[in-house]
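For this view, one protein chain was removed and the others were kept in their places.
Per-chain residue numbering starts at 1, and chain names A and B are given in the order in which the chains are listed.
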Amino acid sequence: MSGIPLSWWLTLGTVLFGVGTIGVLTRRNALVVFMSIELMLNAVNLILLAFARQRGDEHGHVLAFFIIAVAAAEAAVGLAIILSVFRHKRSVNLDDVRALKH
Amino acid sequence: MVIEHYGSFPLLTLVTLLPLVGAVVLSLIPKAQPSLIRAVALLVTSLTFLFSLRIWSGFDDTLAGMQMVDSFAWIDTLGARFTLGVDGISLLLVMLTTFLSPLVVLGSFKTIEHKEREFYISYLVLETGMLGALTALDLLAFYLFWEFMLIPMYLIIGVWGGKERVYATVKFFIYTMVGSLLMLVAIIYLYLQAGATTFALADILTVELSHTQQLWLFVAFGLAFAIKVPLFPFHTWLPDAHVQAPTPGSVILAGVLLKLGTYGLVRFAIPLFPDAAGTLAIPIISLSVVGIVYGALVAYAQQDVKKLVAYSSVSHLGFVMLGLMVLSQEAVEGSILQMVNHGISTGALFLLVGMIYERRHTRMIEDFGGLAKVLPVFTTMFLIVTMSSIGLPGTNGFIGEFLILVGTFSEGLGSAIVSIPDPGPTQQIVAVAIYVLILAAIIALAFVAFRDIEHRVGKIVVSAFLGVVVLLLLFVWGDATYSTIQRGVNSLRSWRNFLVFMGTVATSGVILGAVYMLSMFRRVMFGPVRHIKNQGLKDLSGREWAVLLPLIVAIFVIGVFPNLFLSKMRASVSAFIESNYVEVTARRAPESLERAKIAKQQLDEIVATPQ
Partner (left out) sequence: MSLQVESLLGIIVFLPLLGAVINGLAGKKLGKGVVTFVGCATVGVAFVAALFAWLHLKSGQQPFHWLAWNWIDAGSLHVNLEYYFDHLSALMTLVVTGVGFLIHVFSVGYMGEDKSYYRYFAYLNLFMFSMLNLVLGSNMVVMFLGWEGVGLCSYLLIGFWFDDDLKAQAGQKAFIVNRIGDFGFLIGMFLLLFYADGTVDYLQLQSLFSDQAREVGTLPLRDSLTITAICLCLFVGACGKSAQIPLYVWLPDAMAGPTPVSALIHAATMVTAGVYMITRLNFLFMLSPIAMATIATVGALTAIFAATIGIVQRDIKKVLAYSTVSQLGYMFLGVGVGAFGASVFHLMTHAFFKALLFLGSGAVIHAMHGEQDIFKMGNLRKLLPITHITFLIGTIAIAGVPGFAGFFSKEAILHGSAGLGLTTDVALTGPWGLSEYAGVFAGWFQVLTVVGLVAALCTAFYMFRLYFVTFWTDYRGDRHSWDHPHKPGFAMEIPLMVLAVLSIVGGYFPVSDWLAPILSRPAQLLVENHDSALSHMLMPISITVACIGIVAAWFLYVGPGRRLPSLFASRLSWLHTVVFNKYFVDELYHGMIVRPVQVVAQALFLVVDRVVIDGIGVRGAPWVVAMTGRMIRFVQNGEVQRYAVAMVVGLAVLVYFLK
């Protein structure tokens, strides 16, 4: 680990985050979007941990644990929502869920 | 709350807040007792009138300043105090409000037949709002009362109004809010300029403002007032509001609410920003005079009696605005009296229209005809009020219009003469336009006449006559006509010519007033009884007599003994003119500044000499 410079970790994290973002923005399947969000969260975790190692303190670890906990909760709630949407609409396609306007 | 008012007894506060107390009392009465509610409302408004008589009798008409001032600590952190006071200018309007209120309540007994309690609560709150706005000497208190009037009026139109009341209320509300929000901004600006310690009018008056600041602030205040008046072209909410409002709403709207606009101009806009008032005098006077003619003409085009009366208000209030901006003693006194006159005669007209509406459930002119035969007493009352409205000498309307016009002419002709510069391109363009318009109008007339006249020979005679006129104007007198027009247009660049011209146009309102009022009167009252429904209508009841008689008496008392009322306002009006004359004149007619200064000196001497 010590051999790999920080910038590589950051690049990896950014690329993962970018892939996740593009996934969130372009995919229409709610599950895929959901996975992309997980990808983004983990990319952030990776970056946090990389900085934590670099600085030599534990702040980044704490934050990463939080994110994992929140991601777990989010996964539970999010999947529940997707499920109920599926029950309601027989589809998990996001284009069919446009209730968020007046 | 620390009470530290100056006078012996807070009479003015009592009169102002009494209706509000009455509203609270009303809210405690059970809904199911409408007659008790009516009685209480009538009692409260009558008591208010009785107390206000004490203001009238205790008023010292030799003093120019505020009298019976009540001042209470109110919002200390802002420096706002609850200050009320009357002077000769507001006294008459306060009396008008308290005088009209019981009559309106009495007149509404048959009109308002559901939600009586809510109606009278709104009405009493409205009365407090009007009295407060008329007596407030603190800008924040004034603004509070100003907005205080808006909501009950909104409810009165919106709940008890006619079919299209929602459109009317929204229009009313938006129009009025636009104006009053701008005014609030201006008030806050003034407050900050004054050091953020006081809202008192007397202190704000001492704030030094640059000309640009004054202009912006005047526009902000002026717009609120112009909409309320209403000055042309901000008037279109008025006909809708009037037509949709129930009779008591129309009466109080025309009788008092509109006057708040003109009153605000005298009390706040002109004294606070005299430079701006001077700069804007010419456009405002022009709009007022346009309003006089325009309101009259549009009134003539109406089929609905109530709408006709509403448009006549635009015309009448144009006179008031003209008089105020002319700023001569006669004109301003005339304006203030005319506010009262308009309140009485237009209020009476709305009451009369309401009475006939209660009988026939229509207000369209064509549904009537021949009422004079069926309702002789009603017709007589209507005739008297009509005559007052068109300013027949002996009635109140004459005194107001006469004084305003005398003031306009004397101010115009009395200003110093200036040499008028040669006509510029603008004047020439305008002159050419007028010349072409005249020719076009005559040619158009020839066509109209040719079509309208049935007799064959008549067609030829009339059209030939007009053709000859066109030829003469074009070829024989062409030069003379054109140069006369050009000279006329150019001469309007002088303030005095401008005023004389405006006075002349305003005087033509005398003719137009007769045209629309009398043709309405004829179509409603005269001729045979055409509709079966109009036969057997009942003439005025005792209650209706009681509503109208005081108004008729007031019409004659003001018309025959106007000095009773003019004497009350004399000192205040001359102080008002004295304190603004130089600034206003310096802007509107710099050429007569010297004369204005001399006049001011003379006024100072007059005021200084003990009588």
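Here, a residue touches a chain if its C-beta (ideal position, glycine included) is under 8 Å from a C-beta of that chain, and two chains touch if they have at least 3 such contacts.
What you see is a predicted model, and the numbers here were worked out from it, not measured in a lab.
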item	value
Of B:Q302, B:Q427, B:N534 or B:S572, the residue in touch with the unshown chain	B:Q302
Contact residue for the chain not shown (choose from B:G195, B:P283, B:G394 or B:G424)	B:G394
Residue in contact with the excluded chain [from B:K171, B:K228 or B:R587]	B:K171
Absent-chain interface as seen on chain B, which is shown	171, 174-175, 233, 235-237, 294, 297-298, 300-302, 328-330, 333-334, 370, 372-373, 387, 392-394, 398-399, 402-403, 405-407, 409-410, 413-414, 441, 445, 448-450, 452-453, 455, 457-458, 461-462, 465-466, 503-504, 507-508, 510-511, 514-515, 518-519, 522, 525-529, 560-563, 566-567, 570
Interface with the undisplayed chain - residues on chain A	21, 24-26, 28, 33, 94-95, 97-102
